[in-house]
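Report on the structure given below.
Only one protein chain is missing; all other protein chains are in place.
Coming up: chain A.
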Amino acid sequence: MAPRSGPPDGGWGWMIVAGCFLVTICTRAVTRCISIFFVEFQAYFGQDYARTAWIHSIVDCATMLCAPLGSLISNHVSCQVGIMLGGLLASTGLILSSFAASLEHLYLSLGVLTGLGFALCYSPAIAMVGKYFNKRKALAYGIAMSGSGIGTFILAPVVQLLIEQFSWRGALLILGGFVLNLCVCGALMRPIALKEDRKTAPGLLEQEYVPEAQKQDLKRMSICSPLIKAWSHECLCYCSWKEYDFLLMPGFMVLAVSVLFMAYGCSPLFVYLVPYALSVGVSHHQAAFLMSILGVVDIIGNITFGWLTDRRCLKKYRHFCYLFAVGMDGLCCLFLPVLQTFPLLVPFSFTFGYFDGAYVTLIPVVTADVVGTSSLSSALGVVYFLHAIPYLVSPPVAGWLVDTTGSYTASFLLCGFSMIFSSTLLCFARLAKKIKRTHLRSLTNDTHSKHHIWTNGAIAYSVTGELDQKDAEFLAVDTSSYSNR
């Protein structure tokens, strides 16, 4: 397939978005709906709530822990094969669990196997959306990520109905069939080779600075791409190392640490909002309503924030929009112990839900900005992997805090501070970068600020100053290697 001149920003891209939307429904929404089965499992196997709730933790954890594996497979084989394989695995897991004879059987089939299947689908699908969109990237992600909210909204009553009609065994069997639709999504993920990965100078100069990401892309593509097809062992290792060298990028390391803290802060809230509301005297119906508000506003936040950050005025400040969303979430958490009545908790649900949807949409966008499109798949795998440990650790720690201190204040404060720390870390890193750059630019202030572009057919030079001399050499070398092909 001939490389395209840029991401299509439409056309087949919308089919990819639809496919990713369905993937999010089949993975995230189904994971959330598994908790509907717990009452049935408790009654049938005679176990208590804690042991049954392990299933949900295992699925979530497996989905996130194996995310790098998913991106590895989709990078080396093909995105389509990766997602279809994931769909088959997840479906098999659900079908096997419909014949379960014990809770341990469920841990393995419903927990590990299904979680692994979901992991193989989730991050490659999201990375694919990033490849197909540039100008409308955030909106595309918003629509794709809203699948988890909309899916939960629709699937929850449907799963309840299935359980009433067919009991949990039949419901799991039919759910297994539903999850098989992941194979359809996989078939939709037509691979795309972007010329953008071997960008020429004019394209680079459209942005106000040359992101390091593009330089890395150039390095990587020129070495790896002809060799990927060869499948020899040594170059596989070499390529794998090259694939993951974004890990050493300072920008990515900062992002990784902030994601750790952010995931630590946001996960206990979904678990403990309802018990907290009940403890301050809100009724069961109202507490359930709070969760519904959270879910619906999450969807709205996904789509609207995606659309907003695609506007030209906000596009340059996407990073800050992400920090803002995470910071606002943290602030909401800090206020939560003060909110003790239902009329006060409703605006909290609205705000928290909106910004939660907002930052979830922006995670892939920000990651793409930091590492570039070609290694987006692997980077997303690592980012979601970093979500796994806090998701596993944070709710029990919060629960322990609640038990020892006797109130929810300490755990909510911890969550709030964790998220605020995450956003301030990113903020400082960004500011530091800016200061460094303006400092260096002030050194070369005497050179003209205009960019001179000389083109000679396929080779484009640009000399903006002594500083960018290295960039110019780089471009000349690499574009010539491209033209030799």
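What we mean here is this: a residue touches a chain if its C-beta (ideal position, glycine included) is under 8 Å from a C-beta of that chain, and two chains touch if they have at least 3 such contacts; residues count from 1.
Quick note on the criterion: contacts and distances are computed from a predicted model.
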| item | value |
| --- | --- |
| Choices "Histidine-containing phosphotransfer protein", "Embigin", "Chloride channel protein" or "Protein-serine/threonine kinase" - which one is the UniProt name of the chain not shown | "Embigin" |
| Omitted-chain contact residue, chosen from A:Leu180, A:Ile303 or A:Val365 | A:Leu180 |
| Among A:Ala193, A:Leu278 or A:Leu344, the residue in touch with the chain that has been omitted | A:Leu278 |
| Touch residues of chain A, complete complex, unshown partner | 43-44, 46, 49, 164-167, 169-171, 173-174, 176-178, 180-181, 183-184, 187-188, 190, 275, 278 |
